[in-house]
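One protein chain is absent from this view; the other protein chains keep their places.
Think of it as A, B and C in the order they're written, each chain with its own count starting at 1.
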Amino acid sequence: MPIKTLNIFELKTKPQHEITGHRMQHRHDVRNFGGMVFIILFAAFSVLTTGCKFQPGWGYNKGYSPEQPIPFDHSIHVSKHNIQCQYCHNQVERSTHSNIPALSTCMNCHMQVKTDSPHIQKLRDAYDKGASVEWVKVHMLPDFVRFNHAAHLKKGVNCQTCHGAIETMSRVTQNADLSMGWCINCHRQPENNAPLNCTTCHY
Amino acid sequence: MARGIGGIAAIFLEEHAVLEAARKTKSEGFTKFDAISPYPIHGMEEACDIKRSWIPYVTFVTGTIGLVSGLLLTWWTSAVSWPINVGGKPFFSLPAFIPIIFELTILFAALSSVGALFYACGLPKIDPPVIDPDLTSHKFAIFVPENDTGYDVAKLERMFKDLGAVEVKKVAEY
Amino acid sequence: MSDTHSHHDHDHDEQELAAKKAARPKIEHDNKFWLSLDQYQQNPEFKKLAETEFLSSPLKEEDDSANEGWARREFLKLMGASLAMATAGCIRRPVEKIIPYNKQPEEVVLGVPNFYTTTYFDGSEAIGVLVKTREGRPLKIEGNPSHPISQGGTTARAQASLLGLYDPDRLRAPKKNLFNEKRSNKDGIGISWDDMDKNISEQLKKGAVVVLTGALTSPATRSVVSEFGQAFGAEHVAWEPFTHEEIREGQKSCYGDDLVPGYRFDRAQMIVSLDADFLGAWLTPATFTKQFSKTRKDLGKMSRLVMFDSSYSLTGANADIRVRIKPSQQLDVAMGLAHEIVVNKGRSSYAGNSNAKSVLSAFAGTAKKLGIEEELFKRIADDLWENKGQSLVVAGGLQTLTADAVELQIAVNFLNSILENDGKTVEGRSGNSSLKSSNKELLALIKNMEQGKVKTLIIHRTNPMYALSSSAGFAEAIKKVEMVITTSERDDEVAQAAHYVAPDNHPMETWSDAEVTAGVFGLQQPTIRPMYDTRSFQLSLMTWAFLANKGPKRLLAYETFFDYLKNYWKEEIHPKQGRGQSFDDFWNQALQEGFVGESVNSSARSFRAEALNQVKKSKDKTGYELVLYPTIQLGDGSNNNIAWLHELPDPVTKVCWDNYVCVSLATSQKLKIKNGSVVQLTVNNKKIDLPVHIQPGLHDEVLAVAIGYGRTHVGRVGNGVGQNSYELASVSNGNLVYSGQETQVTVLNKTYKLAQTQEHHSMEGRQIVVEATLKDYEKKKEHIIHRHPIWSIWSGHAYNGNKWAMAVDLNSCTGCSACVVACQAENNIPVVGKKYVMQGREMHWIRIDRYYTGTPENPSAVFQPLMCQHCDNAPCETVCPVLATVHTDDGLNAMVYNRCVGTRYCSNNCPYKVRRFNWFNYVKKIEKPLHLALNPEVTVRMRGVMEKCTFCVQRIKEAKNEARIDSRPLKDGDIKTACQTACPAEAIVFGDMNDSESRVSKMFKHERSYALLEEWNAAPSVRYLAKIRNNGKESASSDPESKGGHS
Partner (left out) sequence: MIKRNQLIIGNKSFKDITDDICAPVERFPSKGWVGLFLGAKTLLIFYIFVLGMVLANGMGLLGVNHPVAWGTMIITFVFWIGIGHAGTLISAILFLFRQKWRTSVARTAEAMTVFAVMTAGLFPLLHTGRPWLDFWLFPYPNQRGPLWVNFRSPLLWDVFAVSTYATVSMVFWYIGLVPDFATIKDRAKNKVRRMVYGALSLGWKGTARNWSHYEMLYLLLAGLSAPLVLSVHTIVSFDFSVAGLPGWHTTIFPPYFVAGAIFSGFAMVITLMTLVRIGFPQFKDYITIDHMEVMNKIIMTTGMMVGYAYASEFFVAWYSGNPYERYAFLNRAGVPGTSGDYAWSYWIMVTCNVIIPQLFWFKWARRNIPTMFIVSIFVNIGMWFERFVITVTSLHNDFLPSNWGNYAWSFWDGAVLFGSFGMFLTLFLLYLRLVPAISIAEIKPVLDVGKDKKGGH
């Protein structure tokens, strides 16, 4: 079981700067050394708490946007050509996982479309060789968290809620921090009447 | 309290002598003087006319703060922020929270009282001036700062000698 | 940064893979036919997985020990999603690659399991099962509810057979053994299939070929073997430890048909079993349990089971009346009963038959002689007669293989005939004629081998080198055979003596069929591509015939056994069973349902009176008698390398990881021995040292030892566990004798600790298992249970929506332990091994508590499956400091592994002690490819976290989501927990308590239902239904009123 190290980060990284900062101001002031200690402790605590309250980014991969072997552009496919998400991610309504389309799916169009582009040729070669493309995974939940795509879609949650304005992204970027707090905030809303059980995601 | 004030100090060897001296000094109308001893001397407060310490008020207030914050912490986290059904118990199971509340009360009270002492005695000080190293072991002293009303070295020296001071010395700063 | 990292690691992986590829031999699988697998071959990431996961030898674990922990964890989740791990380095941002299919296989939806019907055959019983697979990986075996015979029942061994598929000790390629001329020493080398086939086909041309197999229940395989026989004039000998030959011979001499009849316990109101452990390990336990439990549900017409027991068998434990005997008394009992009915009471058509009378007269006054309560004996006889036509007398199994085993069968048949049961509860026609293995034929074969009459011996799915007593001389004889070929899937005892090992596929990797009973045929279809370079036994025979170019056309015509099988069904099965369907429909339906046909009805057969004359009164024996019995865990010991089965405690003795000699209390006192003191048994000069287990309720002159242990070449799990007690069997006049042999005991000055999961056997007068006799129950009704007034100062939380609950009918539960293994398989429960079981660290989420009631001389046993009770006022939750175990709004006691810090306070505060703690990082010990058996739907727990039964929450979620996706309401029975599906007795029912119509809420309202430790007001969501014993007595051996279970 991987230990979620994020909280350790909370403890380690941030407060350091704050503390040193304070020390600079107070070094020569011998009179209220005690006060200094108090201030430092207080600073450390407040940073520790407010830190993770108001900076949910820590240790998460919000904004992660790796380069892909083939620069697949959602904006072109979705916004320009109005291809439904489910055309490629065709199992998302049946499975907990949203599948990355098989090469055959891409080739359905790209047999004819834009065949001259080097990227498409790369794709075609892989397809003919019976090989595949190694996409870099962008949205990654911690282990022991189970997210069911089908269930959420059925409930009427649309892709953008979690993936952001994916239809405008020319390179996929992680939109939310996917932290537990982030999930819970949505599940908490009474209008969603979503379950808040631990077993909803952890089992 | 005052820092870097000069003045005159008389050293005594006996507890009752220094008590005497203190009383006398007070009756002479001095107000800013102070007595130094290796241990708390019974009756010295009246002798120097020191008011009862105000630390207990701090203790009480911070203790109350501790109590309330303990109550709020347990109540808010278990009944408001994220109420969870634990063992079929009520979300706000007060009896179970009492130990937490109690401990926080004590913790707040104790630590802040200590903080108060630090403030009251201006602790910590790095390397404070020392009149006589034996004052923390077996000698006693009365120190009168020079800015005290009716401060007169000769007069005081005479008075302390009469009171049986083994030594009377001028102190550059204390 | 991390990216470059990943690339680096990634390349590294690539190299590894390349290396592995190179190292990997070329495979020709006979799997062209399986569409999806066929497509798997084209899709790269599956190949990749196949190479990384399937072929990594456990011996070179260190290859990727660096990212072991990660690799495996990721694997569970990601392979599920068909994502291949590229790297697992830094925790903060593990860069993972997603490698989609090249062409999407249409029946694969990522993360959604497929179920395939198939058949599991253990040598005696063919069970119709469903195999759950995900992305081509079998994960779980379930009973096939629509199957006409096993009707969804499974056994512990069937459940565990999954692990056999992933057994790291399986042979991965064919093998050749080079012997010195005296065959005393050998040297194994690898060999290619081609070379081996060439040599073998050459050798076969010399003739004098014998094919020695286990019982072949597969018609197609039988036909392959017989056609192969035609090709090379090969003789076919079938043998395995459980031959059931005595039954067939008995049937032959009484009715003239050579088969194992079909027993119909579901039609029997009065059952008398003479050492036939039909609920445990005899013949077809899953089916029998199913049938038997049907007669126990309706207390209005509840059957009565009388067991004359010489070991303490599972059937004995479930008997309403259990009489302890020793093997030499079995015949006396059977004939005694007959005497009682025919002579004393002058009943049945034989009352006037002087011949019968004279034979029976020898058995007058049996009860007195055997020290059985005469009243009781008479009553049993009367009950049999009063229920004639719906009573049933059975005998069989190793326990009855005494010198006069066949006489016993004749006596039993006689009883069934005079009681007019034949054709009703004993069905001659619908028996299983395919269980044809024979001791006699084997012993004859051994003679031939000794005389060098056998040039080539092909051995398949049988292991005389282990399971046959050395006194039969097989080990010597085999050295006289020019060439020995075995198809063992592992380097086992037989493989040690064979020139060629042509490893067979695992049953889950290969096609076959099965004749379940007369007229019912099952199909066995592969659920995974063969993992290694193995080949099915049938294809081997076909290949060798093909190369030698001998034999009938049909044998040579086909490239794969699948083609042969399909054709065979077209020619042989379809005409009989087709019912005018086109063959393709017929075939598809057979695949769909997993079986075709239905069992034929039988009518009464005429009993050949002269058979009775064979029955002679043998002189009474004194002194200790040996009883050899199979356990429900290991059976004949063929699947001895499966850790789940070793860790599974014996339902009666509660001992695991060993076999031992059971002695009665009195005997132990007489010999001054304690549990664990080692004794030496001597049976005609064969000696064997065994630890002692004191077993209440054993006959004082019985020494009972389990077979199936003490293997030397089965694999790292099974090797050297226990002693091989097959050795104690002996040959007498051309047959094998197992039980009833005279035995000397010498107490050795040694002790040996046995791992026992339950060391205290009395209920201490507490109301734990409520037990009442039928009479008692009819009088008192709900008052057999002592109820406690319960009140609480606080109303508790409301459960709107679902409220999951489970009801367990103790009256149906036989303690067969299938649920325990099923749970282990479903929930990735680790095996800890003997050492830690002894320290009380076994991990089973569901355990079966066994308590004795009554006198220690002859106690009766009760079973109680105990899993997490999911209490509404769960004591464990209150004390967890980090909210790692809390209650969900559908009434589950959630256990959140990744929040748990492991204070173990919850376990202390659990009155049922059903929580299990990971004392070490057990999952790290899982050896590839065993990790493929891990269920991706269930989190794998690391060291330091608590775990427990979750009511199979993953199944709840799955069912809920399915319902949601089809936008239909969840209905009762949609959710079945693993233990529930495995249970052949349908004792476990799971469902929604808020739905007043659900089965579970009905059972909750039943007057027999009670909560365990009710007065403690943990308000469990599990309720038990009291056990009822139909022993005709007034008060049960344990009466709730008499035990101070109140407070």
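List of remarks:
The rule is simple: contacts are C-beta pairs under 8 Å (C-beta built on N, C-alpha and C of every residue); 3 or more make two chains touch, one makes a residue touch a chain.
All values reported here derive from a predicted model rather than from experimental measurement.
Counting contacts over the entire complex, the absent chain touches A, B, C.
One of A:N90, A:T105, A:S132 or A:S179 touches the chain omitted from the figure, and that residue is A:S179.
Checked against the hidden chain, the listed residues C:R841, C:K960 or C:K1033 yield one contact partner: C:R841. For the options B:I5, B:I55 or B:V166, the residue in contact with the chain missing from this view is B:I55.
Residues of chain A in touch with the missing chain: 3, 6-7, 10-11, 48-49, 52-53, 56, 58, 60, 177, 179-181, 184-185. In the full complex, chain C makes contact with the omitted chain through residues 758-766, 768, 836, 838-842, 847, 849-851, 864, 866, 875, 877-883, 899-905, 907-909, 911-913, 915-921, 942-946, 1012-1013, 1016, 1044-1045, 1047.
Of the residues in chain B, those that touch the hidden partner chain are 1, 13-16, 19, 22, 34-45, 47-48, 50, 52-53, 55-56, 59, 73-74, 77-78, 81-82, 86-87, 89, 93, 96-97, 99-100, 102-104, 106-107, 109-111, 113-114, 116-118, 120-121, 123-128, 130, 133-138, 143.
As a working rule, only the chains that are shown with their structure count from here on.
Set against the Cα centre of chain C, the chain with the most distant centre is B. Mean C-alpha positions place chain A and chain B at a centre distance of 56 Å.
Centroids of chain A and chain C (each the mean of its C-alpha atoms) stand 47 Å apart. Each of the following residues of chain A touches two or more other chains: 196.
Residue positions of chain C touching 2 or more other chains: 886, 888-889. Of all the residues in chain A, the ones that touch chain C in their complex are 1-2, 4-5, 59, 61, 64, 66-67, 91, 93-97, 99-105, 126-127, 130-137, 140, 143-144, 146, 148, 150-151, 154, 195-199, 202-203.
Of all residues in chain C, only 794, 796-797, 871-878, 880, 883, 886-889, 1019 touch chain B in the complex they form. The touching residues of chain B, counted against chain C in their complex, run 84-90.
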